[in-house]
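Encoded as structure tokens, the structure appears first; notes follow it.
Yeah, one chain of the complex is gone here, protein chain that is, but the others are all in their spots.
Presenting chain A:
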Amino acid sequence: MPADMVVLVATAVLACVAVVAALVALRAARQVARHQHADAPSPAEPATPAAVAVRDPEPQQAPREVRVVEGRVIVPPSREEVVSTALSRPQVRLAVLLHGVARALRPESRDRIGALVRREYRDRRRHRLRSGRRAARAAHLAVDPTPPSAHWLGEADGRAEDRAIGA
């Protein structure tokens, strides 16, 4: 059996499974819709296309009224849901991001960040140079324990002579 034939048969089986699953899902959805239609309290309710968010002047939230319209459950959104939905819109998110970038690019922020970078670089350079000098001093002391001032004052030679005499 050639390989392309195997792939063709597998694809056909997969398509059949998908069609059967879609039919089962459609039937279940219709059953649920019929069930909700039968349980609806008032069949003469107006068909509203979407839930409308209404601002409530009272601080405490009234209990949300759940309605079933044409077999669909409509729950009026709470204030938090309205706010979160409004804030998650792409335009709003982009506007919020642009506001943040504009704030970061203000002259005072630019100056502050520039000064921060310069100060950080200067501190790191000083720290590194200081560490290098300390390491060089330690390495020198490990080789020659006499302090540099002894060389400058001419005491190092005398100490070496004393050490030679003592040995």
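Points worth noting:
Everything below uses one rule, namely that a residue touches a chain if its C-beta (ideal position, glycine included) is under 8 Å from a C-beta of that chain, and two chains touch if they have at least 3 such contacts; residues count from 1.
Here is the rule we use: contacts and distances are computed from a predicted model.
Of the candidates "Na(+)/H(+) antiporter subunit C", "Secreted protein", "Glutathione transport system permease protein GsiD" or "Similar to stage IV sporulation protein", the chain left out of this view carries the UniProt protein name "Secreted protein". When you scan A:Ala10, A:Leu23, A:Val75 or A:Leu116 for touch with the missing chain, the hit is A:Leu116.
For the chain missing from the display, the contacting residue among A:His37, A:Arg64, A:Arg103 or A:Arg130 is A:Arg103, taking the whole complex into account. Counting the whole complex, the residues of chain A in touch with the unshown chain are 55-59, 79, 82-83, 86-87, 92, 95-97, 99-104, 109, 112-114, 116-118, 120-121, 124-125, 128.
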